[in-house]
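Up next is chain A:
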Amino acid sequence: MSDNAKEILKIEHLFKDYDNTPVLEDIDLTVNKGEVVVIVGPSGCGKSTFLRCLNGLESIREGRITLDGEPVDPNNRSIYKIRERIGMVFQSYDLFPHKTILQNITLSPVKVQKRDKKETEKEALELLERIGLSSHKDKYPRQLSGGQKQRVAIVRALIMHPEVLLLDEITASLDPEMVREVLDVVLSLAREGRTMVIVTHEMGFARAVADRMIFMDGGHIVEEGSPDEFFDRPKSERLRSFLKTFDYEG
Partner candidate 1 sequence: MEFDAIREYLPLYAEAFKLTVTIGWIGIALSLVIGIAGAFIMYFRIPVLCQITKAYVELFRNTPLLVQLFFIYFGLPKLGLSISSGTCGAIGLGLLGGSYMAESIRSGLFAVSESQKTGAASLGFRRGGMFFYVILPQAVSISVPSVIANVIFLLKETSVFSAISLMDLMFTAKDLIGLYYKTTECLTLLVAFYILMLLPVSILGSIVEKKVRFGMYGS
Partner candidate 2 sequence: MRLTEFFGFDVLLKGSNMLRLLEGLMVALKISLISVAISLILGTVLGIIVTFKKPAINAIFRVYLEIVRIMPQMVLLFIVYFGAARAMGLNLTPELSSVIVFSFWGIAEMADLVRGAVTSIPRIQYESSQALGLRTYQTFLYVILPQTVRRIIPMSINLITRMIKTTSLVMMIGIVEVLKVGQQIIEANRKSSPNAAFGIFATVFLLYFIACYPISRLSVYLEKRWSI
């Protein structure tokens, strides 16, 4: 747990709906620098939508999201600058199929942040080395396994030097034997003190990586707490029955 309690991401009274159907209702959440917040909840509870809101990929009906005091608002021109400071990784990897692995990683720092190409490539190679994929740098995404692609997608987000990293069910479409290699990368990022907001269904991983757990259901935050409280002493009935679905002996 980080001792540094500086607020970085602040969500106040967030409301969001799709075609007049409410998806998120009155969400309040503050994420501190260096903190790892893990959100769990049943499918359709709004957790992915919530994460997309944090990157300005969804317009919101009411409320405020701020990154270090600056508004995260998809209708504001500043959203592009904000997105450079918030990295996001998706369930479907979404690497660019027409670019090699190295090009996938360097495209946005070079084109968006106008950083030096040589230096960016050097940094990209270091990051690839770290996740054990440097020998794949000239391959195309289609030549990699799902787990490898997802690790590249994480590096692609990291190289933008984001202040916050959002991970949206990044292991949900992976074969079981590949889940581990991706989660290990995330765990090492957490140990470095990266600020992350993670949506996942991997309860064991959640418990290992989280500083704070959040349970969402029906567009609300139902319960939040430290991982130990959350998993061992759930307060609400809804969380108890949700956790039970992961427990085959129960």
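Throughout what follows, contacts are C-beta pairs under 8 Å (C-beta built on N, C-alpha and C of every residue); 3 or more make two chains touch, one makes a residue touch a chain; residues count from 1.
Regarding selection, all candidates are chains of the complex that A comes from, given by their letters.
Computed from a prediction, not measured in an experiment: that's the story for all the values here.
All listed chains 1 or 2 share the complex with chain A, though the touching one is 1.
For chain A in complex with candidate 1, the residues that touch the partner chain are 52, 55, 57, 80-81, 83-84, 86-88, 90, 92-98, 107-108, 111-113, 140-142, 149, 156-157, 160.
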